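Please read through the structure below; I'll follow up with questions.
Here the complex is missing one protein chain, while the rest keep their positions.
Think of it as A, B and C in the order they're written, each chain with its own count starting at 1.
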Amino acid sequence: MADTLNAETTLQSPSRLSAFRAVRQRSMLLAEGLSAEDLAAQSMADASPGKWHLAHTSWFFEKFILREQSDYQCFNPVFDELFNSYYLSVGQPYARPQRGLITRPSLQEVLDYRAYVDEYMVRGLERGVIDDGVMTVGLHHEMQHQELFLTDLLHLFSHNPLKPAVKKSDSHRGPADAAALQWQTFDEQIIPIGAGSEGFSYDCERPNHRHLLSAFALATRPINNAEWLEFMSDGGYTTPLLWLSDGWACLQKTGWRAPAYWQQADNEWQQFGLDGLQTLDPKAPVTHISYYEAQAFAHWAGKRLPREQELEFIAQQTARSGNFLEQERWRPCASSGTGMQQIYGDVWEWTQSAFLPYPGFVAEQGALGEYNGKFMSRQFVLKGGSCVTPIEQMRASYRNFFYPHQRWQFTGLRLASDV
Amino acid sequence: MADTLNAETTLQSPSRLSAFRAVRQRSMLLAEGLSAEDLAAQSMADASPGKWHLAHTSWFFEKFILREQSDYQCFNPVFDELFNSYYLSVGQPYARPQRGLITRPSLQEVLDYRAYVDEYMVRGLERGVIDDGVMTVGLHHEMQHQELFLTDLLHLFSHNPLKPAVKKSDSHRGPADAAALQWQTFDEQIIPIGAGSEGFSYDCERPNHRHLLSAFALATRPINNAEWLEFMSDGGYTTPLLWLSDGWACLQKTGWRAPAYWQQADNEWQQFGLDGLQTLDPKAPVTHISYYEAQAFAHWAGKRLPREQELEFIAQQTARSGNFLEQERWRPCASSGTGMQQIYGDVWEWTQSAFLPYPGFVAEQGALGEYNGKFMSRQFVLKGGSCVTPIEQMRASYRNFFYPHQRWQFTGLRLASDV
Amino acid sequence: MADTLNAETTLQSPSRLSAFRAVRQRSMLLAEGLSAEDLAAQSMADASPGKWHLAHTSWFFEKFILREQSDYQCFNPVFDELFNSYYLSVGQPYARPQRGLITRPSLQEVLDYRAYVDEYMVRGLERGVIDDGVMTVGLHHEMQHQELFLTDLLHLFSHNPLKPAVKKSDSHRGPADAAALQWQTFDEQIIPIGAGSEGFSYDCERPNHRHLLSAFALATRPINNAEWLEFMSDGGYTTPLLWLSDGWACLQKTGWRAPAYWQQADNEWQQFGLDGLQTLDPKAPVTHISYYEAQAFAHWAGKRLPREQELEFIAQQTARSGNFLEQERWRPCASSGTGMQQIYGDVWEWTQSAFLPYPGFVAEQGALGEYNGKFMSRQFVLKGGSCVTPIEQMRASYRNFFYPHQRWQFTGLRLASDV
Partner (left out) sequence: MADTLNAETTLQSPSRLSAFRAVRQRSMLLAEGLSAEDLAAQSMADASPGKWHLAHTSWFFEKFILREQSDYQCFNPVFDELFNSYYLSVGQPYARPQRGLITRPSLQEVLDYRAYVDEYMVRGLERGVIDDGVMTVGLHHEMQHQELFLTDLLHLFSHNPLKPAVKKSDSHRGPADAAALQWQTFDEQIIPIGAGSEGFSYDCERPNHRHLLSAFALATRPINNAEWLEFMSDGGYTTPLLWLSDGWACLQKTGWRAPAYWQQADNEWQQFGLDGLQTLDPKAPVTHISYYEAQAFAHWAGKRLPREQELEFIAQQTARSGNFLEQERWRPCASSGTGMQQIYGDVWEWTQSAFLPYPGFVAEQGALGEYNGKFMSRQFVLKGGSCVTPIEQMRASYRNFFYPHQRWQFTGLRLASDV
C-alpha cells in the first residue's frame, strides 16, 4: 500500500476490506515522525494524546464489533477504562483530563493493540461476520479522530518554545490572483435539509426534512488574514459593543488579542501551524478563531454569520473538493477562482446555528446513541471541513459542533446577511 | 390609586400618565413588608438586591429619557455607575457580583430617587415631551424587573434558616378535578412567527417572518410535581444516560437531587416559595428546574421539549389569561379545564430552541441595542410567563431566555413529540 | 453612662457588673450612625456584617454562660446556627461566606437579643451566679469583635464609589517633629515569654516560659508612608527577587501595586479610612499591608521583620499606652517622641514568627479550646494592637494572628536586624 493519505485508497475502495485497511493505515501514516513522547502528552482537557487517539479508535472496533463475537480474546480488559471516551453505557471511562498520564501501555503496546484488533477485523471481514453498519461508523469515527490527532498535536506543540513542526510542507502561499470577496443572493424557498437514507450519515444529520429558508446573501469566500488584521487594527479586540456578552467575558478572562497561534515578531505577524512557525499569509483564510471572535467580526463588518441551512444549501450544489487532509498542505490557503469558493475544505465555518436536534431526530440505538445527541446544548454548528479533514468524512449534511470559546480546530468564518 | 397589582390599572390605562403611574406604583407595592435589609442583600451574582431593582428601573427612565432633556438636574451622578446594569455604551457599570455591597444610598434615598424621577417624568408627560417609544420600553423593562425582584428575593430568603415568606397567600391548592395530561397533534404548515408592527415588542421578537413548522404533538398541560416525583423515584437524578453531557456535568458539580427549593421533611416533600415553606402540591406544575433537568425528564418520558415556534403557534390561538402576578397566588397552581391549558402563566416553559436572532433581525439603535442581542449564545428560549409575570408583559411572541443551568426563575416544562 | 469609648468605663470598673455593662455598651456606641443596611452587608468571606458581630458576641454569653443555667429561656434556637462562628463542638455554624444573607433577624431583633442577653447577664451578675472566668473571656472576645466590626466596615465601605466615612474625625496629622527612625540594640539573653497566671490571657499566650533571645537590633518606630513610597518608586512591587515565592504568586494574582485602600488622584496618593478618603500622611505609619509586602519591604531595606519574642521583650518594658480605639483617631498617626515609639497602638506589627504553640501549651478545656489552637498553621503573629484596638485588650503577651495575604486589618511593620 502506498504511503499516502490519498482518498482513493480509503472508503471508495472496491471492497470493505481494503476500505478498512486504508483508513486504519492512514492513522499510522499521520503518526510518522512523531516520538512516543510526542504521542503521549496532553496539553488541555479538550485535547487527547496521539497515542490515545490510536488506541481509542481501535477500542471502538473492539468494543462495538469484536467483543460481540464469541471467539474474540480481549487484548487487555483495563483498556476498556483507559480508552473509552464517553460511552457511559458501556463503563466508566478514565478521567479525560488525565489522559496524558497514561505512560503505560507504551506506544509500542498500543501499536500491538492496533495490529491485534486489525487482525481480528480482517479475519472477520474475510469471513463476512463483521456488522457493516457499525464498521462504517467506526471508519468515520476514526477519520474524525485523524483530524483531532493533528489539531491536538498542534495545540501541544504550540506550548513548546522550540516551535517544532508536526509536518513538513512546501510553501503553499496563496495564488497571486487570490479571489476577491463578492456576494451572491438567494431567494426565500423551501429546501431539503439533512441526510437521506443513502450513504453514511450520523444520527444528528437526520431525518431529511423540509426547511423554509429566508432570502439571504452569502460571501463568495471566507474572511482572510488581511481582513482580520483590519478588524484588529480597528479595535476589534478592545470594543465590547462588538461582542456577545459571553464573548466579552471570555475575552477578558483569556486575554485574547489575536487568533490562536498568532505571535508578533519584529514588524510582522507569524502563525504557528502544523508546518511550524510561518509568516502570516494575508490572503489565506483566517483560522483558529472562536465563535465569539467570528461573531464580533461579523458585527463589526455589519453582517452576520450564516445559518447552518444556508451553508448546507450551497454545499448541496457544490462538488466536494478542496483543500482537505489528502492535499497534505496542513494549513488553509487562499483560493483563486470565481464564484462560490472554498465551501469545502480549508476552514470549518462557524454558523450562528446552535447544535440542536432536527424535527424528527431519533438518536442511534445503544451506546452509539451517545455519539451526538448528548452534546446538544451550548455548542454551535460548523460546516464544510478543513485542511486536515479527510475528504470522505465530508458531505453537505455534515454537522460539526464545538463550544463557542474553543479555537484549537481549524475554524474560520464566512459572512452572510439578510436581504 | 388602589393598592392592588391588578392589570386594569397599568398599561391599559386611558392615558400614558396613568399607565406610567400604575407600573411605577406596582414596584412599590411589591416592596411592601420588606425591610431595608431584605432589599439590600444579594444572594448570587445572577440575582440583584430589591433596592437595586427599584433604583435601576428609575435610572432607566432617567438615563434614556430625562438626561436627554436640557432642564433635568441629575439626582446623583454616581448612580450612573451604581445602577447601570450592562449598558457599556453609556458607561462602566458597578461590578454585578457586588451589588449587595451598596449599603449607601439607603433604601430611603432610593425611594427619594424614584420619587424624583417620577416627578420629572410626570411633569414631562403632562407637557408631552416624553419620548413615548422609550417610555414604553421603560415600562416593559420595569415589569421584567418586577418579576426578577420577586425571584431574587425568593432565592435570598431560601438561604435563611428562618424560612421567611416574601408574601402571604391563601392556600391555592389544585382543584379536585385537576386536568389530565392529554396530547394534541398539529400538521406541518407555514406559520408567521414573531412580532408585527402593532403593539410593543422587543427587537429580538422581530421581524415577523414565515416559518415552516413540522408536524408535532403537544401535551395539554405542563408536567406536575407528582410526575416529577415519578422521574425522581425512577432514578432520574442518578442515570447519566438521560442527561445531556453538559447537564450531567452540572449535576455532578451542584449535587442536584430535586428541583430548587425542595426539601424533604418527615415523610413528605416541602417546597419553599414566596409564601414560605409549604407541603408540595402533587398537581401543581413542577417549577424551579433547569433546562438540563427538563431535558432529562423529557428524555426519560420518551418525548422532547417543544420548539419555541410550536409554543408560539399555540399561544397565537390562545387568549392571554392565566395565573399571572396580578392573581397574587405567588406560586404555580394546577388547572382543571380541558383542552390546551396553562399556555400562559404559572410557569415559564423551557423550549429546546436556543436564543438566536430571527432571519432579518436588526438590533435596536443606540444603547437599547444592548438589551437582547448580546445575549444570543448558550441560552435557551422560554415561553408563556409565570405566576409572577405581570400579564401585560406577556404575548405570544415574547421570548424569555436563560442559561440551561439556571433555575431560580419559575421555570417548568411541557412535553412535545414529533409525529 | 457617658457616651464615650474611654477605657476607664470598662474592665477597670470597680465591679464586674459595670465592666460588663461598659464593654457591651461600647459595641453599641460603635454602631451609632450606621444604618441597618450598613450593618447587614458582608464584603468578603473573611469579614462579617456589623449586625452579625453584635449578635455573635451576645450569643457567646448566651451559649457559654446563660444556657448552662436552668432558668434561662433561649431567645431563638435558630440563632445557635446563625451566630455560631466556628465552634464545631457546639453545633454546625451557618456558612461563613453567607453571613451577608441574614436579613432576618433584623437589626432591631438583634438589638432586642442583645438587651435580652444583657438582662439575664445583669441579673445573674447581681445574684453572683455568673462564671467569672468565662465572662471575662466573653468580654475580651467582644473587644476583639469591636476591632473587627470596624475593619470589616472599612472593607465594606471601600467598595462603595460614594466613599462613605464610618466615623467622623478631626484631622490628626502627624506632629511637625515626627520621630526619626533610629536603632536600638539588645544582647543575647534568656527572657520570660508568655502570660503568667495573673490577669487575663488566652491559652495561646501560655505558659510563661524561658526563651533564649539572640542579640538583635530594633527600629524605634514603624515604617511610615513616605518610606513606603520610596519602596514603591524603587520597584518594590515589580521586583520578584524581593518577595517570598508565595508572596510574589499572591501579588501576581491580586495585582497589588500599593497598600490596600490607597488610590492615586491627580498628583497625590489618597488613603481611604474609617474617616473617609484623605490625602496620604507621609509621616503616619504605613498600614493595610500584608505579611508578604512587609517582608518584601524589609528585604529591600536590607533588614528583616522582628520575631514575636523580640517585640514582646520590648513591650514588657513599655507602658501600655498609645493610639488605641479610645483615642477615637480612627487611623494610625505619626509620633513625635524619642526612644522606642509606638510599641503599643497605631498598627499591628507583623512578626516573622509563625503562630505556633508555646512549649507546654495546653488548649482551653471544652468549646473554648477551639478559640486559638486550631488556627496554628500558616498564620503569622502580630503584636502591639492598633488604632482600633480597645486598650484593655492589649498586653505584652498578646498574640494576634493573620494569614500572610490578609491586609484588611490595621497592619504595619517595624524593622529589625541581627547584630
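By definition in this document, contacts are C-beta pairs under 8 Å (C-beta built on N, C-alpha and C of every residue); 3 or more make two chains touch, one makes a residue touch a chain.
These numbers were taken from a predicted model, which means no experiment stands behind them.
Of the listed residues C:G247, C:G273, C:G322 or C:P390, the one in contact with the hidden chain in the full complex is C:G247.
For the chain left out of this panel, the touching residue among A:E81, A:E119, A:E188 or A:D234 is A:E81. Check C:Q271, C:S353 or C:N400 against the missing chain and you find that the one touching it is C:S353.
The chain not displayed touches chain A at residues 35-38, 40-43, 51, 78, 81-82, 94, 98, 100-107, 156-157, 159-162, 164. Touch with the hidden chain on the side of chain C covers residues 86, 88-89, 188, 190, 209-212, 214, 216, 240-241, 243-247, 291-292, 295, 304, 307, 352-354, 356-357, 359-361, 370, 374-378, 380, 404, 418.
Criterion: only the chains that are shown with their structure count from here on.
Averaged Cα coordinates give chain A a centre that lies 39 Å from the centre of chain B. Taking each chain's centre as the mean of its C-alpha atoms, chain A lies 59 Å from chain C. Chain contacts: chain C has no residue touching two or more partner chains.
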